[in-house]
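My questions will all concern the structure given below.
Every protein chain but one is kept in place in this view of the complex.
Right after this comes chain A.
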Amino acid sequence: MSEVKWQASGLKVHEASDVTESHLELQADVVVVGSGAGGAVAAYELARKGKKVIVLEAGPYVPSQDFTEKFTNSLETLYQDHGGQTNSSGDLLVLQGACVGGSTVVNGCVCFRTPDFILEDWQRDFGLDELTRDELAPYFDEVEKNLSVHDNGPHEIARHGWLIRAGANKLGWSVKPLKRNIRECGLTGHCLSGCKTERKQSMLVTYLPWAVAHGAKIYADTRVERILAEGGEATGVEAVITRHDGSQAATLRVTAPRVVLAAGAVQSPILLLKSGLANRSDMVGRNFACHPSLLVAARYPEPVHPWRGALLGVYVDEFEHPDKGGFVLEDGGFGLVEMSMLAEPGSGAPFMDYMANAKYLAGLVTLIHDHNVGRIEWDGEKKKIDYQLSDMDFPSMQRAIKAAARLHLASGATEVYVPASDKRVIRNEGDIDREVGGLENLPQHLRMVSYHPQGTCRMGADPEQSVVKANGETHDVRGLYVADASLLPTSIIVNPQITVYALATRIARHMA
């Protein structure tokens, strides 16, 4: 085995600006498409086993030192479609990282293991008998150790978290500190703009440099256009390397007997659809779920400064099980731009009064266990995220908003802003049913955001009903694997990064 060369900082990445030829031909044992949670972990696990690994990332390489801690700028430089990726009707913002490290660079660091009842659903409904709690536990243990996952300490719970915790205690609801993958949190509150001083244990400072230390090569600015296969076996990929001004720098072909697809739950199915592969079941792109979330803001009598301290501190799991509601509430910080988009206190003076009192606001993030009703499509020119909150899930969303309102009021809030397109303000318990019950499940009525797209290449034992096996290999194409949140057969209610890390580790170990 060759010498391991670990870098103390930075990452060796081939960028479009490095390219001097119009076409590149490369060979590898494994080509990994995407450098986020699934791709980075797979690349490291395979490289450390001596495989020649090439990672292709469509987004740019942005070193941590270049992060600006300005949210609008970060949306433009680090996120898919410059932060403008939405569903077809435009009422659901689907935020995904689009840079080396993927969404792990811009997430809120929250870590949950896959809930046991979700694994039981997968075993019962999808024949995934081997994905038991005991089977996955060692993988969870390992990735949590590698990524410094720990319960938030008291200093990592910001003012808004303490308020919410007190309110939950008053209501008798179960409330716990969140676990996060972070070292010596700087308490800047800028997680969604990337962690400038490299405390968040994203792939940018963990698995990617570890993979490179074992010889993996990373190509940024490189969008895979087609997966290649012959005789039912993967043979490589074709890609285009694009400069930051949008011009084409080169084409690229990687010949490899194994392809790991880890471009995320929107891009991975599009690539399979473009390639015409692994879709005997007609399930590629279907079953999209995304934990549509709302940020329910409320005004408090004392200053909260919701942008100060760790972004996410505590969560309420009282209603996590589907039998109890199927949602969780996480206390969430935010900055001014996010704040301006989440409430509708009325146009003009009411809005500016709301913003002038920004330091008195605190937020609660709602996450629901949505059904897999959406679909990712490719029309030959553009992708389409066809997803509307289903009538099955709308009552869960209403329950989550009601619970958030009750929790805010119990925590001392004087006004709770329902994140709808029309003005809905709750000032006491008596207002809750009217303001939330009056919501309609129509496009553009709620201001939803998804940070967790999933389900579009789902795992399952039945090749007629699923795209990949439990070991991540597609049913139809030998050597073609999927290792991102596309795998998840159902939404998992909680933040999925740890689930993806664990599954990618398991898949890569099976491959090696």
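Going forward, a contact is a pair of C-beta atoms (placed from the backbone, for glycine too) under 8 Å apart; a residue touches a chain by one contact, two chains touch by 3 or more; residues count from 1.
Assume contacts and distances are computed from a predicted model.
For the chain that is left out, the UniProt protein name among "C-type cytochrome biogenesis protein CcsB", "D-methionine transport system ATP-binding protein", "Gluconate 2-dehydrogenase subunit 3 family protein" or "Proton-conducting transporter membrane subunit" is "Gluconate 2-dehydrogenase subunit 3 family protein". Within the whole complex, the absent chain has one touching residue among A:Q123, A:N146 or A:S281, and that is A:N146. Interface note for the absent chain: among A:E57, A:E156, A:E198 or A:E330, the touching residue is A:E198. Of A:K176, A:K359 or A:R434, it is A:K359 that touches the chain left out of the display. In the full complex, chain A makes contact with the omitted chain through residues 1-13, 48, 63-65, 68-73, 76, 81-82, 84, 88-91, 142, 145-148, 183-184, 186, 188, 190, 196-199, 201, 205-206, 209-210, 213, 303, 305, 307-308, 335-337, 339-341, 344, 346-349, 351-353, 355-359, 382, 384, 388, 421-423, 442-445, 447.
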